[in-house]
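Just one protein chain is left out here, and the rest sit where they should.
Per-chain numbering from 1; labels A, B and C assigned in written order.
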Amino acid sequence: MSATYPRISKQLDDPETAREEGRRKIDWARQHMPILETLREEFEESSPFDEQRIGMAMHVEAKTAALVETLAAGGAEIAITGCNPLSTHDDVSAALDAQPNITSYAKHDISDQEYYDAIETVIAIEPTITVDDGGDLVFRIHDKHPDLIENIIGGCEETTTGVHRLRSMDADGALEYPVFAVNDTPMKRLFDNVHGTGESSLANIAMTTNLSFAGKTVVVAGYGDCGRGIAKKAAGQNAHVIVCEVDPRRALEAHMEGYEVMSMREAAPKGDVFITVTGNKDVITREDFEQMHDGVLLANAGHFDVEVNLDELSDLATNVSTVRDGVREYELQDGRRLNVLAEGRLVNLAGPLSLGHPVEVMDQSFGVQAVCVRELVGAHSTGLPDRLLSTIRNRIGQADGPRVVADRGYKAGVNEVPDALDREVASIKLDAEGITIDALTDEQDEYTNSWQHGT
Amino acid sequence: MSATYPRISKQLDDPETAREEGRRKIDWARQHMPILETLREEFEESSPFDEQRIGMAMHVEAKTAALVETLAAGGAEIAITGCNPLSTHDDVSAALDAQPNITSYAKHDISDQEYYDAIETVIAIEPTITVDDGGDLVFRIHDKHPDLIENIIGGCEETTTGVHRLRSMDADGALEYPVFAVNDTPMKRLFDNVHGTGESSLANIAMTTNLSFAGKTVVVAGYGDCGRGIAKKAAGQNAHVIVCEVDPRRALEAHMEGYEVMSMREAAPKGDVFITVTGNKDVITREDFEQMHDGVLLANAGHFDVEVNLDELSDLATNVSTVRDGVREYELQDGRRLNVLAEGRLVNLAGPLSLGHPVEVMDQSFGVQAVCVRELVGAHSTGLPDRLLSTIRNRIGQADGPRVVADRGYKAGVNEVPDALDREVASIKLDAEGITIDALTDEQDEYTNSWQHGT
Amino acid sequence: MSATYPRISKQLDDPETAREEGRRKIDWARQHMPILETLREEFEESSPFDEQRIGMAMHVEAKTAALVETLAAGGAEIAITGCNPLSTHDDVSAALDAQPNITSYAKHDISDQEYYDAIETVIAIEPTITVDDGGDLVFRIHDKHPDLIENIIGGCEETTTGVHRLRSMDADGALEYPVFAVNDTPMKRLFDNVHGTGESSLANIAMTTNLSFAGKTVVVAGYGDCGRGIAKKAAGQNAHVIVCEVDPRRALEAHMEGYEVMSMREAAPKGDVFITVTGNKDVITREDFEQMHDGVLLANAGHFDVEVNLDELSDLATNVSTVRDGVREYELQDGRRLNVLAEGRLVNLAGPLSLGHPVEVMDQSFGVQAVCVRELVGAHSTGLPDRLLSTIRNRIGQADGPRVVADRGYKAGVNEVPDALDREVASIKLDAEGITIDALTDEQDEYTNSWQHGT
Partner (left out) sequence: MSATYPRISKQLDDPETAREEGRRKIDWARQHMPILETLREEFEESSPFDEQRIGMAMHVEAKTAALVETLAAGGAEIAITGCNPLSTHDDVSAALDAQPNITSYAKHDISDQEYYDAIETVIAIEPTITVDDGGDLVFRIHDKHPDLIENIIGGCEETTTGVHRLRSMDADGALEYPVFAVNDTPMKRLFDNVHGTGESSLANIAMTTNLSFAGKTVVVAGYGDCGRGIAKKAAGQNAHVIVCEVDPRRALEAHMEGYEVMSMREAAPKGDVFITVTGNKDVITREDFEQMHDGVLLANAGHFDVEVNLDELSDLATNVSTVRDGVREYELQDGRRLNVLAEGRLVNLAGPLSLGHPVEVMDQSFGVQAVCVRELVGAHSTGLPDRLLSTIRNRIGQADGPRVVADRGYKAGVNEVPDALDREVASIKLDAEGITIDALTDEQDEYTNSWQHGT
């Protein structure tokens, strides 16, 4: 397609090499994304997106590329740009852009103006579907191109922040087409939070510091899904885990798991590694820093860099220096050294060695994206084996497989992802892993219903 | 009070000894029920139940007795009978009955007629509050004594079955006073299911069979809360765990925990111990039995004894004999022996050595009962330390501590337990364990709200 | 055979019923002792003990009976009595005694005089082999019947205490025939200590008290094999584990596992359950009791009842009473109640519900006994599949399978069990579990040797 925006692949010093390198990265991701591969094969056969133009604004790196190629395999024309200039891999962008149905306008480290220009260029394809990570596409369309809305079937939103913004729009009656809150599905949250954040946070800490966890006291602040994952995985590396929580029931859950539970003030002098995952601010503050021993590590795995109060830490410090890539050492008056990882930003994503979320986690999340896009066009699974369809039917009580709602049947606004779609993605993953599960017999189904709903 | 029903303590051969024995059992339970002890102290001081008559139909054994004594300490007059004739401990009944405000009509192994007579005698006190395990009191009152309803403030229901029956009544518009579904609270489910059922099932199996779990393959059918608890605790005893599930997402969760996941048909020849916790029927059937190896154990930890299909197993067997207390051996034609524990009934409750649910689990469940009864009379916490009240307030956003609703403010029908009450019980437990947790500062509270609810 | 000692089975009120009951118990044990069953089949075919008379003094209960029947299947004539009057099950004794080649003289709760009379009656068969648990047979023979020694091929000793006594004899040059220290083999220690003691201690505590471990602080004193097992299994039940040790390296190992490590004095106010497994005395003393909180459990899983200093606890207590079977409550002046389980004796063996060591653990230990007896008569494995023999050969570097030494080739004194026999038992167990393992190729074998022994 024609595009006035200067496409990245045209500008690279050696576009051929970049494309090859990007291809290599994408292939590695695809090798480990069995859900998307299954869906890609289905889409190649059924071509559900033949008439569609999909506009996307997401982190342009290898895992996202696998989603793009999956949707393209279903016949869509796709235009994509980044949702954050710093997360773009130019080589991946080039490899995407080299393909017939796909145009990529993402470029690493561009200016704000270029960033919005690129979004405009994506919008210029007049998308029938939008796929967002943060909501920028949806906002821009509503703000600047309201005329396009009547031809937009719907959208998907990947993140907490985006869903939050869309809900605000929705509450004001300002969201004029349906958007699936992919962020909120169990398939995204359960695995991303517990396993993805848990494992990648610890691996990043270990590899950034050359330290190990065995025998360390790890203080986990926040016992939501992410905190549970970190606590569990840290204990699985033979750390001694202390949990801090403000919710008494969650605190009791942590206690009943066998962790020590106490206030941050009490934990401060005991911890060797502190990991905040509360979603709140000022979780570790001056009074805590004053109690910590020499050499502790301070890391954040919650959304923003406000959980460890770095301003107060700076005030306390007599000297601050970067002692390793990704490690800032704050030296206190008495010589104690507190080490902040990744400048208090997400340690699993912002660390110097970080590769972002593990591939399998994004496979699950993007698998939900792919079936949601399919759902928006009113198509349903054609590739799922009969056995799986039957399992989902049995469980969901539907006659027609996981397809739930007819074309355009969704209301304008934020829509929950139909649970059957979420379960379909789980089924695809199980199938890809070669796992067979039981299906309810009719008698069992009846027994369950009679018991649950009264006789 | 006068009672025509022949009270058990009057009939015992040696009532004095029985009372002492019952007292000993109750004291043991109370020694390990810190939540009830805390509430008992609060109630003794504030006397919230001075005007109340509480009718109860519950398992009359030591842990229930601790609840009875807690409520009595608050000034209530209490009449209690069993909710199942076989679960009554006569000595505990006698010890309860010996106290000034308490009359116990429960008796072990009585006839159906006597059972209903006893319920009638409880109703004869004209209760202002009912506390049920299974709903018999509520039904009887609605059915035979509707005139009492206008003086009944409300009730509490302990079990799944009872809540299920009450919801059916409610759906028909037939439930004429408010009843709290104590069964459904997080404090009951999370700990009872995961930890209580998990630990007690395995301990009962080990002690009934003299076998150990290390190196055994344990097949857990059903990966709900109970199944998770059993799987986790079995792995914690170094068993190799296989999970069978019909829900693809739960199956995937089990897979991501590291368990093997497969169909029961595939698991049948691999397992050494099979534990069903599905809530469904025919989970293990003829085709499975035919594949099992010699010496396997078959146990059920789900509600009813229909999970392992004993009819089909009997058909297959050439000989059936009791080889140990609590173990029925089914010998098949080819000599293989399959061992069914506790006749396929709840292995943690119906086994020959069973003492019922662990004490701490019932402390949590009955703690919720006690605060719900207090809530019904419109009272609120007077005993909770300011610090705890503040924590709950901060979290719940209430000005007045955990008390939520004024006297009689609940609608007739099944009511959810207010979350603040459930959290109050969690707080009491943490306090009793000497655990301090953090409280949100005003700034943090504001930050959370701004983020969650939009700006 | 003729025997002047009044055999128990002749005296039972209803010997037929007792025999049946004993048979039932033995059959249950045999159903879960695959190692002994494999060896029994081998012995039935090869009859290695045709000329032998085996005298045994062991705990006469179901698991031991399986060993007795295994040896009898090999053609031996066997006379057995107990090694402790309180551990004898009269019904098992009767069932054994009912068999052609076996005479059992064990009887529950007999006097000291009767106990020694019974040993004498066993010796009266003029054993060619002795199998002891504690060494009483060996001592009695050396002391009173030295003339029999010249016809005794050798013996086996099951326990630490017995081996200890025999080593003392040996050091004095007083042990005049070879005895295998079965107690010291890896197959006995690794599994018995870590898994057997670990699981059975916790299950006994749970079932005796009706309490659970989740969220409890369990203090384990002693981090040897048994302590490791208890700590690991308690953590596996979601307890918070504190380890006390006197050896700095073991303490550091516990620390690196993620457990808290501290002195008993520091642990005393923190623990909910205390389990001693040090093999030493006075592990918990007055100063510790004074710091403990109300309701703690005190249990011992070490050899003797001196680990918890009950004398000092009695001195502190103002009242002592039995509050449940197996639980003595010591009430202190300030009202705190400390609960001692099983009177401070081995909680997994002396508790009111105890069934002794788990069946599988004894299968491994008695499997070593059986191959040791076979070794003493100079026989070797005939029943082991070629594949297994080859595995052991490869590993051990022997040409002829696990048989190591010719008939009577062992020196008088305490002999270590040849490692090949211990591994044979491991191989039999793996085979019985249907597990195939790799065997070294010749090239790998050579590679290993070249590397280990120099070139």
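The rule is short, and it goes like this: a contact is a pair of C-beta atoms (placed from the backbone, for glycine too) under 8 Å apart; a residue touches a chain by one contact, two chains touch by 3 or more.
Remember, predicted model here, so these are calculated numbers, not experimental data.
Undergrad: Among C:Glu20, C:Glu176 or C:Asp282, single out the residue that touches the unshown chain.
TA: Checking each option in C:Glu20, C:Glu176 or C:Asp282, the one touching the absent chain turns out to be C:Asp282.
Undergrad: In the whole complex, not just what's shown, which of C:Ala18, C:Leu39, C:Ile153 or C:Met187 touches the removed chain?
TA: Going through C:Ala18, C:Leu39, C:Ile153 or C:Met187 one by one, C:Met187 is the residue touching the chain not shown.
Undergrad: Specify the residue from the set A:Ile54, A:Leu346 or A:Val361 that touches the hidden chain.
TA: Of all options in A:Ile54, A:Leu346 or A:Val361, contact with the hidden chain holds for A:Val361.
Undergrad: Pick out the residues on chain C that sit against the missing chain.
TA: Touch with the absent chain occurs at residues 164, 167-168, 171, 186-187, 190-191, 194-195, 244-249, 251-253, 255-256, 261-266, 279-282, 388, 391-392, 394-395, 422-423, 426-427, 429-430, 433, 435-441, 443-444, 447-448, 451-452, 454-455.
Undergrad: For the chain that got dropped from the picture, name the residues of chain B it touches.
TA: Touching the chain left out of view, chain B contributes residues 214-215, 235, 238-241, 252, 255-260.
Undergrad: What residues on chain A make contact with the chain left out of this view?
TA: Touch set of chain A with respect to the missing chain: 24-25, 27-29, 31-32, 191, 194-196, 199-200, 202-204, 206-207, 209-215, 232-233, 235-238, 294-295, 323-324, 327, 337, 353, 355-356, 358-361, 433.
We adopt the following convention: only the chains that are shown with their structure count from here on.
Undergrad: State, to the nearest whole Å, the distance from the C-alpha centre of chain B to the C-alpha centre of chain C.
TA: That pair's centroid distance is 39 Å.
Undergrad: Nearest whole angstrom, what separates the Cα centre of chain A from the Cα centre of chain C?
TA: Averaging C-alpha atoms per chain gives centres 54 Å apart.
Undergrad: Send over the residues of chain C in touch with two or more other chains.
TA: In chain C, 214-215, 235, 238 touch at least two other chains.
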